[in-house]
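There's a structure below that I have some questions on.
One chain of protein is taken out of this complex; the other chains stay put.
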Amino acid sequence: MSLRDEFPILQRQVNGHPLVYLDNAATTQKPQIVIDAMNDYYSQSNANVHRAVHTLAGEATEGYESCRIKLKQRFNAQRAIITSGTTEAINLVAHAWGRANLSKGDSIVLTEMEHHSDIVPWQMLAEERGVEIRYVPVTQHFTLDMEAFTHALDGAALVCVVHTSNVLGVRNPLESIIEQSHAAGAKVLIDAAQGVPHAQIDFTAFGADFMAFSAHKMCGPTGIGALLVQPDVFEQMEPFMGGGDMIETVTIEGSTYQTNEHKFEAGTPRIAEAIGWTAALDWMETFDISAEHDRLIKIASWVAKSLRDLGMNVYGRHEDGDAAVVSFLHPTINSEDMAHLLDARGFAVRTGHHCAQPLLHRLGISGTVRASFYIYNTREEAEAFVSEIKEIVERFA
Amino acid sequence: MSLRDEFPILQRQVNGHPLVYLDNAATTQKPQIVIDAMNDYYSQSNANVHRAVHTLAGEATEGYESCRIKLKQRFNAQRAIITSGTTEAINLVAHAWGRANLSKGDSIVLTEMEHHSDIVPWQMLAEERGVEIRYVPVTQHFTLDMEAFTHALDGAALVCVVHTSNVLGVRNPLESIIEQSHAAGAKVLIDAAQGVPHAQIDFTAFGADFMAFSAHKMCGPTGIGALLVQPDVFEQMEPFMGGGDMIETVTIEGSTYQTNEHKFEAGTPRIAEAIGWTAALDWMETFDISAEHDRLIKIASWVAKSLRDLGMNVYGRHEDGDAAVVSFLHPTINSEDMAHLLDARGFAVRTGHHCAQPLLHRLGISGTVRASFYIYNTREEAEAFVSEIKEIVERFA
Amino acid sequence: MTYPVALAELIEEFQAVDDKRERLEMLFELADEVVELPSEEWNDDTRVRGCQSEAHVRIQVAEGRIEFLSAADARLVQGLMGILTLAIDGMAPAQALLIPPQFAEEMGLLNTLTPSRSNGFRNMFDKVMNEIRQSTEG
Partner (left out) sequence: MTYPVALAELIEEFQAVDDKRERLEMLFELADEVVELPSEEWNDDTRVRGCQSEAHVRIQVAEGRIEFLSAADARLVQGLMGILTLAIDGMAPAQALLIPPQFAEEMGLLNTLTPSRSNGFRNMFDKVMNEIRQSTEG
């Protein structure tokens, strides 16, 4: 059985054509084994977790907690908080760590390359607490201005940076960013939503203080993600949301909290989702992610070159280490029209601002067409995609 | 096909005995049609929602938004914010409405009957903003002290009250609470986690300002719930979490927000979960919930009486309108031992504080054994349960 | 409720076509029917909210007849505007107000289009009808 056969949706036709799914930076597809894991949970073991004695509750708790164990193993992390996704994970840092540790006079370094999910929580914190935000600009080579970064670091308390841009596919020089930030006394949060699907990261060796990502971008279900935290920083975090099992005791005078990850997981957790994600993480170990990554970036780089040859503006550099994301615009064909014409032939791409308006503003555009590739995409699909674009350009430009 | 046959898990054996699932106040089981809906989504239509042009994204968006439409229809509500559950919904009110509208000198009325999820968020707000919290006591008849409530209401800005206690099954006199609160100028939040599974509530006629509940307690999936809000109060809410599609524009100077529910749904939403919940809500219309409710409370009341006859202390009154929840303690058999002995024969019950420590404190106990019934439970199961307890008491007391 | 003749014909034409690409091409051609709103008038008053890209509309009523001016970035949106132009331009306001909003669904366009696009179309339709209503009241 080929890898593609494991994904039921890839057998689907769209508008009378085989689906060519190139919207992977938005969300990835799920292999049957992940769908089955959630199915089995709901059909066999569904129960609420923690503090219960009966057999189903035991199975459900074990299933839920095995996701945490798996995350800690795969990423070599000591603390893994389960959230509803990257966005909640970053908001959690802003509330649980930010509000407890930052105040007027402190500053946070962001970059113009950030996704809204790594901008808006900080703008809210800044407004509430009078914290200053500094934005590192993006150069015309689609990379961070590292001189400006060094400059911005002066006296900063926290650096928040995207591992890999969801618009450009560019992977940032994280090793150097983390090293410089720590040397300057700043904590580092990595938005790894686009990084983790393409690389197996050793969180402890990597050295960042926080790392956020989502299951749905790595073959897992919707509604779940994680925040990895280094143990010393974990101790500096105050509770965020209250309720359910995050407490040790509750009295009408006040409450005391758990000391492990449960402290940040208020309410009935995402049980089925955790079980699905565990299956996805297990499944991802059945192939060589770094070889796949190499294959995909080669495809992306070929697509980028082909589109340039067809007269497109392409945003990104598509070097080794970057993600297989190709953002482009035709000089005259409107991007929404382009996406509809592609959809008519079964190609799924995304248009719009990709939740990265400051980056697009810097690039002087308001949106792109974005094709993003993942492990089940083939060279043949990429070729079909380029020919379809060629035909569209010939006919509609 | 009987209703029970629609639930695959009910065919299961536990420790060599047919499963008798009596932990429904913690979470309910899922009919096949709900499991299938999520399956179909992942196998046929999985994509990220909003702002996209391609066919799958269209189907996913329609699926996600149809959950909101369904919620608005079923509960006759104008605003339905999709959250990860009751707990997040209440925290959302504490942050988005509480922090924007309450400050030192204001007070919030809670009751001793609240679940931790409706206590801890308010304690956190109180500590941060110097807001006062007043607790309405529970009487020895397991009801709210309504005289104390009237007294506590004086000058209060917000009243938060549980629709139906998850420990006692007691339904509170909400009509009178809402009326009195509004007359006193206070907003009202109803924690309907245990109410909504047992009754079809008309939110607009009901008149509360906020109502929170979880899908997983009404045959829907984990990881999703909702907050219903009246339109005037909705306009008083500031954003809670930032990122993703909750914005209208983001610039490095600041952001503007959406004006509809998306404003409070940061990040990739719970797409599969919303589709599963929609299926559950549709499915719940295939039977008469109020007739089921009547049947169940009769069963619960019979169980309560039988357990009292066996020498148990039973906490609750089991009147019409109450939920079919029976909390009890044996004078000498430890509740954890009891639950293990029951589990050995296939009966799933819950022990512990049920996330309602202040209520248990008032009752002078630290936990109960709780059996809670739902639509698929039968009179025969209840009888088997009582005989099993009888045997346990005879053997181990 | 019946459709104006031009619209009824269009609905039939679209219904006859299965292929999305063909339907898009038909829609693109209808962009030519648009009476262009000058770019000086692309402002917040004329903007249609909920569209992915820029879309602007304005109604004026002269001698009891509707003039419908519109403009958009995407040819697809221009095509939708073209349909609306064929449907209401030159019509009496009272008559235009009778047009049911479901016609885009009947044309199979709300299947072709995605919900966000359909919402955009619905917003455009509502905005146009509102302005017509105001013009008859004012």
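Think of it as A, B and C in the order they're written, each chain with its own count starting at 1.
Just so it is clear, contacts are C-beta pairs under 8 Å (C-beta built on N, C-alpha and C of every residue); 3 or more make two chains touch, one makes a residue touch a chain.
All figures in this text were calculated on a predicted structure; none of them were measured in a lab.
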Statement: Per the whole complex, from A:K30, A:H50 or A:K217 the residue touching the absent chain is A:H50
Query: Contacts of chain B with the missing chain: which residues?
result: 15-16, 334-337, 340-341, 343-345, 351-352, 366-367, 396
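Here, only the chains that are shown with their structure count from here on.
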Message: From the mean C-alpha coordinate of chain A to that of chain B, what's the distance rounded to whole Å?
response: 31
- request: List the centre-to-centre spacing of chain B and chain C in whole Å, with centres computed as mean CA coordinates.
  value: 45
Statement: The positions of chain B in contact with two or more other chains are 51-55, 57
- prompt: chain C: which residues touch two or more other chains?
  reply: 52, 113
